[in-house]
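Can you read through this structure? Questions will come right after.
One protein chain is absent from this view; the other protein chains keep their places.
Chain nomenclature is as follows: A, B and C, assigned in order of appearance, with residue numbering initiated at 1 for each chain independently.
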Amino acid sequence: MATAQPGSIIQLVGRDQKYIIVRLQPGDELHTHRGVLTHDALIGQELGSEVVTHLGHPFLLLEPSTDDLIREIKRVSQIMYPKDIGFILMKLSVRPGITIVEAGTGSGALTTVLAQAVGPTGHVISYEVRADHQNLAKKNIARVGLSEQVTFKLRDIAEGFDETDVDALFLDVQNPWDYTDQARRALKGGGFFGSLVPTTNQVSTLLVALQRSSFEFVEVCEVLIRYYKPVPERLRPTDRMIAHTGFLIFGRAVNRRVPGAPYEPPLELEEAVEEG
Amino acid sequence: MATAQPGSIIQLVGRDQKYIIVRLQPGDELHTHRGVLTHDALIGQELGSEVVTHLGHPFLLLEPSTDDLIREIKRVSQIMYPKDIGFILMKLSVRPGITIVEAGTGSGALTTVLAQAVGPTGHVISYEVRADHQNLAKKNIARVGLSEQVTFKLRDIAEGFDETDVDALFLDVQNPWDYTDQARRALKGGGFFGSLVPTTNQVSTLLVALQRSSFEFVEVCEVLIRYYKPVPERLRPTDRMIAHTGFLIFGRAVNRRVPGAPYEPPLELEEAVEEG
Amino acid sequence: MATAQPGSIIQLVGRDQKYIIVRLQPGDELHTHRGVLTHDALIGQELGSEVVTHLGHPFLLLEPSTDDLIREIKRVSQIMYPKDIGFILMKLSVRPGITIVEAGTGSGALTTVLAQAVGPTGHVISYEVRADHQNLAKKNIARVGLSEQVTFKLRDIAEGFDETDVDALFLDVQNPWDYTDQARRALKGGGFFGSLVPTTNQVSTLLVALQRSSFEFVEVCEVLIRYYKPVPERLRPTDRMIAHTGFLIFGRAVNRRVPGAPYEPPLELEEAVEEG
Partner (left out) sequence: MATAQPGSIIQLVGRDQKYIIVRLQPGDELHTHRGVLTHDALIGQELGSEVVTHLGHPFLLLEPSTDDLIREIKRVSQIMYPKDIGFILMKLSVRPGITIVEAGTGSGALTTVLAQAVGPTGHVISYEVRADHQNLAKKNIARVGLSEQVTFKLRDIAEGFDETDVDALFLDVQNPWDYTDQARRALKGGGFFGSLVPTTNQVSTLLVALQRSSFEFVEVCEVLIRYYKPVPERLRPTDRMIAHTGFLIFGRAVNRRVPGAPYEPPLELEEAVEEG
């Protein structure tokens, strides 16, 4: 039987579907909008079961999903969405044991998922220029118990990254095109590059910079999630959807024998699929 | 300097963008459509650089991305797409150290990514009824060096799963609605359930079964990727896109105090976003 | 020089982009949230120019687009969207001179566009069971000067339509599957059938009914409009979009020599495009 333990990150969901995410620490109290729960009373309870506040209101005791974790992050800026982060994991080959650099840290949403995915044998180095953002991200990461996996640096990346031979690097900054040379120097041969920008003009500018910095296998895409109302006898898409968060741009750092070799564009999607 | 090592999974990409994925083993030879490369000559070469075949044709020496790995899998059936798998990782909270069950194994595409994501401290148990599918999947997993992380079982899941208290469970079978009770018994309290079905009728049938088996937080969605031609001065979406692979259904195994409590539908997307 | 005339339908747009649509009638007054305009002062003014209220606030004097007309319709129920109506015009071959039947009338949004499109030489017959809806629609149609083109009938279409040999027929009712035989009897040979339903379950039910009533060339689709923020140097899709209004279903009334001939599904989209 899986139970809540001291140090567990748990999620309490009220009947009104509102939820709270907290790390259990003996002696602490949790004040909800429907009454108080002591951490001690939660520790040892079965996950997936209901607990009640001192006012008798039931809450489901759950582990948060990665998606829940991100949505609940305290933020100072637009955070990255789970739909985008999930695809980034696939394209940057994020997995246990790798070293990945990101800039900027922002509120730490991507940092959280990267830290979780690389595990205790991997590492995330996260650059940020604003101290207030970094402080918030540090708190967000500490709260979910992932501080060991992350090194935070307060630095303008125009000066370059300290690291070399990193497996992957992600730029979530306003002007990623100014740092493609720095990114390339940090990446190992064949290393994975990714970035997210909101406008088409920025995509074009970044594409020029990536070509200039000899990145190849460049891809541009958007991830769209279409939700449905989960009613079996009246199944239909939701009325509104999030139509745009940003464009994702991916590329790889390569060293051709003849650097000036003409750029060969990647395959069209459909050909690529036929290949694969 | 990152170099190709014995045992490394590497990807060789020709000037025509065609690629081969192989595991380096001293003494082996690789026969491409543009000439031969010995594994010994590849071992020690810098990743991201070009190597040449005995006929003088250059190939880029890279590590494959997770996306590349999946696309190149030898298949007997429709495989799951990276776009769907990336989002599944987020919704099922797949991370180093967890135990996850899947059925069926198919060609092992999802198995590959799950095995990679749970790492050496986690485990994947994969059920399949067809021996030929399982054999192919075993080869695919072995080729990328992930066999240690996976236990394959040749079994009809109507009999139930051997495991209990698993963190997450994914059903990629034709009739997932027949196995929601079995899934629930295998999952720990609050455990993550996921499934993929291609038709709207199947979604409706599965939703009824999930409700009957007391799953909650049920969500239905589709993941769409829109690719762009990466040409800075003529940026535009590709003419065609993959419009449908399947509907993703997620839920969580919960134990309410009053099992017959009226079903409360999950929040609408937008409210959920406001919350998060 | 194009000027506003007595009887013209005009649109006045304030600096705050709020707009009013009205039919000009000598002697009338228009009370806006920014002051009064007399119709007499508007008559004779150049279209596309600014007029000012008695309080000095400028309003642009325009003809409304069809899109504007529909959005501004007084409504009692969900109206059809311009995106869907535009495609319906193409699929039902709506053009000057044809006769088209619709049910139900609702608030008259589709009625308005059909009446406009068939012109003085065509005709729209619009059925509705609720008197209050019909009364509102009559007012909406009268306001835009299209009453001559429309015959309104207050009737349950279960009894059938009075008309035969009509060119096209559209069902915007909750249970269109109950009326496919009636629709078929009203349509001329080869006549165009269309319907809109919000859920996938309804699509399936309607498809069965259409097959039973010997409709062929059946197509199901959704129309999606993705808007962009029209800022040249920061071009990007809007953050949110209308993700679903309904599924459009089209078909044609045919009389095969051998009625029981096996149903041959229409071509896949892509083949159809290759053909076209």
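Side notes on the structure shown:
Everything below uses one rule, namely that a contact is a pair of C-beta atoms (placed from the backbone, for glycine too) under 8 Å apart; a residue touches a chain by one contact, two chains touch by 3 or more.
The structure displayed is predicted, hence computed values, not measured ones.
Only one residue in the set C:Leu61, C:Leu169 or C:Ala186 touches the chain that does not appear here, and it is C:Leu61. Among A:Ser107, A:Gln182 or A:Ser204, the one in contact with the hidden chain is A:Ser204. Screening C:Thr32, C:Thr105 or C:Ser204 against the full complex identifies C:Ser204 as the residue touching the chain left out. On the side of subunit A, the interface with the absent chain consists of residues 200-201, 203-204, 240, 270, using the contact rule stated above. Interface residues of subunit B facing the missing partner chain: 198-201, 226, 233-245.
Where subunit C meets the chain that is not shown, the touching residues are 1-2, 13, 15, 17-19, 46-50, 58, 60-68, 70-72, 82-83, 85-93, 95-97, 113, 116-117, 119-121, 165, 188-192, 200, 203-205, 207-208, 211, 216-233, 235, 238, 240-242, 247, 249, 252-257, 264-270, 272-273, 275-276.
As a convention for this text, only the chains that are shown with their structure count from here on.
Subunit A and subunit C, compared by their mean Cα positions, are separated by 44 Å.
Distance from the subunit A centre to the subunit B centre is 18 Å, each centre being the mean of its Cα atoms. For subunit A, the set of residues touching two or more other chains reads 200, 226, 233, 235, 238, 240-242.
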